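The complex appears here minus one protein chain, its other protein chains still in place.
Up next is subunit A:
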Amino acid sequence: MLAKRVIPCLDVRDGQVVKGVKFRNHEIIGDILPLAKRYAESGADELVFYDITASADGRTVDKSWVERVAREINIPFTVAGGIRSIEHAQTMLSMGADKISINSPALLNPDLINTLVEEFGQQCIVIGIDSFYNDQSGEYEVHQFTGDESKSRKSAWQTKDWLQEVISRGAGEIVLNCMNQDGVRKGYDIEQLSALRGFCSVPLIASGGAGDIQHFVDTFKIAQVDGALAASVFHKNLFSISDVKTAMAANKIAVRPIEALQETT
């Protein structure tokens, strides 16, 4: 049975892992490689590295660490941030990234999605969507350039429409980052995720809001997502991936057991 995925997200800035609250006030968490290895060994099903400054600064992610990560870890990982051309994508994939995630550049140039899918295959093209609930209009709005508060702005898209657009263009997976929830640890946006699940025929990953173990259980149980992304709860050791998986298993959610705790063959 396909396991639900627990995915630590490492926000990368200038070669280090950082974490901000609601996309702001970034603090340094640590070096990339030791954190990546620690998560891989402690039961992460996948890792996402997100260069939060890249799109906003008009530069691509620093390259060298991608290959170092690929050399060391034996689980899949995704690189996100500023990938806006075939060449950028090729560089990341050839250094060993399993998937690349595109966000703002896809909004600027939706044809980029088709081009990347044709070139590299659907399986490695993830679309990240930063979705903001506007309580004035009651609409979910797609935002772009969210890595930099001064450049972050609303796009013309409503989230449901953009979701369907990117899937029709061949996206292989969606990471839905619910901005209102991000970094405040009050739980995933179950309402939004549940509403969009029915429109998402590809794997859907919840992002933004993980604060306690029950939040993971709820997003899998209620919103039926395929994976859940989390950063600060793991970086700050509020609880472990093992704690999350134990709770998921107790709630009859399929999980991949943590290998370090098993006898290996």
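Quick note on the criterion: contacts are C-beta pairs under 8 Å (C-beta built on N, C-alpha and C of every residue); 3 or more make two chains touch, one makes a residue touch a chain; residues count from 1.
Definition applied: contacts and distances are computed from a predicted model.
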Absent chain [UniProt protein name; select from "Trehalose transport system permease protein SugB", "Penicillin-binding protein 2", "Germination protein XA" or "Imidazole glycerol phosphate synthase subunit HisH"]: "Imidazole glycerol phosphate synthase subunit HisH"
Touching residue (missing chain; options A:Cys9, A:Ile29, A:Cys124 or A:Leu163): A:Cys124
Touching the absent chain when the full complex is considered, from A:Ile52, A:Val142, A:Leu204 or A:Ala230: A:Leu204
Those residues of subunit A which, in the complete complex, touch the missing chain: 1-5, 45-46, 67, 70-71, 74-76, 90, 93-96, 98, 119-124, 172-173, 200-204, 226-227, 256-257, 259, 264-265
